[in-house]
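Below is a structure I'd like to ask you about.
A protein chain is absent from this complex, but the other protein chains hold their places.
In order of appearance the chains are A and B, and numbering begins at 1 in each one.
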């Protein structure tokens, strides 16, 4: 229980992430710290939640996952730690943790209120450094969640954009666009498990993609393709180019899959 | 004394930072390395100095802080190590370290001239890799500063832009703009300690901000706000947007605070 991950929108230009790591090293020099990403768009709780969900399960049991995308920092929004069967999650109670928790069995949720585990001076603008980092460092030294503050029975859930199922089709939307310009949707591989992947049609904006590709180089260059992404969701991509830019895809763009039974 | 931090303008696109870490690992495999940031704008000594100042104090005692923003690399500018009551700072003697040292008690300054502690081949363009990284790694193995080269009595100081105090006002300027677009000024929380924070007026360009906010969400969306930043200075921000972009703020933009006694 000495591995801590960080997922934030603090970027790479400033000293914010470095300060968090300094605080952790000060409290537990033996903690290992791994960055999931600090490139979440400013204040984008959905993107942060998706990144945390996609990455967290690849870490060892007992990993402490700290996520800070926190537009409400300094307000009355709660700060929480959530212990699950595998991990501990630490962050603001603003929905950021909730998508990662869809796959977890929650054991307990505690509010972070015991100032003994904060930095002595708590700013109103940087709880990543003053609150979440020190709490995570103390957790990595095996304090118990019960010491952190009162128990809470639930947490704020970010709505998961549900796909709609029709007789011969599934309608979903673009959930995340990665830095390659690949557009990841909310339609999962499980949703498509019973369909014939060669006979699928994917419609997005005015484009129709026929069949699921097995790899990015499966299709011709420049042609949009549909593929099961490494996060387990249907993804729209173009070999060697940005599908988002070429096809005008944004978060929320509708995606319709016409299915045909195997 | 085996924690080394790095603050540079080497960016994230190339292999420069990785090479520095390889050099350190080669000399002291047990050293821990933490990035403060490598996103300092190219050659911007002030931005690098501000980042180092803002972050360094959150690290454990004995941390070795290496900073390399070094437009004069390969010229006769000196390279130095500075031991203070808490830390060791390593970098070019071009002002980069001086803002961080404002809060430190300097014990000794030594020039880095003993080539025994450099890489065998010293390039003229990358002292981060060939000089500063190996020196820091050797320091983390507890060699003494006296072994590095001759003592130096002082270092080059970057002028600190002083704010001007009037009877009912303080005039300062924008010192740093972070990746959220928040503009940090040289007016400190101490400067404002005796004023009534609700009755302050902050004027920047043509905008007037009334009162200090307690959090970014204190005001309405889209309205500029003034807040004490996590680095202890007055900051101009906009909830959910870039104050720098919206208000046309740049490094050096004047900021005037009209104060009213408590």
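Methods note: a contact is a pair of C-beta atoms (placed from the backbone, for glycine too) under 8 Å apart; a residue touches a chain by one contact, two chains touch by 3 or more.
Predicted model only: the values in this text are computed from it and were never measured.
Between the chain not shown and the residues A:34, A:106, A:208 or A:260, the one that touches is A:34.
Checked against the hidden chain, the listed residues B:26, B:146, B:210 or B:250 yield one contact partner: B:26.
When the full complex is taken into account, the listed residue touching the unshown chain is A:239, out of A:75, A:114 or A:239.
In the full complex, chain B makes contact with the omitted chain through residues 10-19, 21-23, 25-26, 29, 33, 42-43, 71-75, 123-126, 129-130.
Interface with the hidden chain, as seen from chain A, comprises residues 3, 5, 7, 12, 32, 34-40, 51-52, 54-56, 58-60, 63, 178-180, 214-218, 227-230, 235, 239-240.
Note that in this section only the chains that are shown with their structure count from here on.
For the pair chain A and chain B, the distance between mean C-alpha positions equals 31 Å.
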